[in-house]
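Quick one: the structure is below, questions incoming.
Omission of a single protein chain aside, the complex is shown with its protein chains in their original locations.
Up next, subunit A:
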Amino acid sequence: MLTTFQMQALLTAAVWTAGLSLIAFVLGGAVGLLIAVMRVSANRVLRGIAFTYIQIVQGTPLLVMMMLAFFGLSILGFDLTPFAAASFAMVIYSSAYFGEIWRGGILAVPKTQWEAAECLALHPVQRFWLVIIPQGLRISTPPTVGFMVQIVKNTSLASVIGVAELTYTSKLINNSTFQPFIIFSVVAVLYFCMCYPLAWWSRKLEDKLNVAHR
């Protein structure tokens, strides 16, 4: 069985996993919103930049992005700690997906809502932020939360660059105790405890939105 010390180490690692996830949610969400807005902008250059960004990020494995952020950037002179590099990669990764999810939500807002806002003499920027964005984000809430589950699970890839999160720590413990079944079961449960509330919330939101749209 696991010792108290090992259990404590796993719980501490779980906090790092949660922290990395939170950074991806918050900073990735902020950058993602910017990407989504650029993606639906009337300006062709902005649209093109956002499109290219999304294509490149979605076409690159997160694992490779982690390595690039840690080893690649250090060659360029940015000496990031493993956690900083992992955060950087997670933010890039999540922002591209958030951007694409929210773009879909924004485009799903009926054109008549733009018209109604225009006819009330709202400025184009006001139309967008007061009328369209709140509805677009609401429409995309279920897939957003669904993707947050992916983010939590994908933080495990940060183990390859030595971030002491859940997966990395569990491997360390396993290397000294050789109890893979017990250790990885505990780790699976810990991941599940973080993901399940998100999945549950996502389903809940989906039900609620379906009722509202009848």
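Simple rule for what comes next: contacts are C-beta pairs under 8 Å (C-beta built on N, C-alpha and C of every residue); 3 or more make two chains touch, one makes a residue touch a chain; residues count from 1.
We take it that contacts and distances are computed from a predicted model.
**Student:** Just go with whichever of "NADPH-dependent glutamate synthase beta subunit-like oxidoreductase", "Phosphate transport system permease protein PstA", "NAD-reducing hydrogenase subunit HoxF" or "Amino acid ABC transporter ATP-binding protein, PAAT family" UniProt uses as the name of the absent chain.
**Tutor:** Matching "NADPH-dependent glutamate synthase beta subunit-like oxidoreductase", "Phosphate transport system permease protein PstA", "NAD-reducing hydrogenase subunit HoxF" or "Amino acid ABC transporter ATP-binding protein, PAAT family" to the record, the invisible chain is "Amino acid ABC transporter ATP-binding protein, PAAT family".
**Student:** Which candidate, A:Leu20, A:Ile101 or A:Val131, sits in contact with the chain we can't see?
**Tutor:** Of all options in A:Leu20, A:Ile101 or A:Val131, contact with the hidden chain holds for A:Val131.
**Student:** Among A:Val15, A:Ala30, A:Leu120 or A:Ala188, exactly one should touch the missing chain; which is it?
**Tutor:** A:Leu120
**Student:** If the missing chain were put back, which residues of subunit A would it touch?
**Tutor:** 112-113, 115-124, 126, 130-131, 134-135, 138, 212, 214
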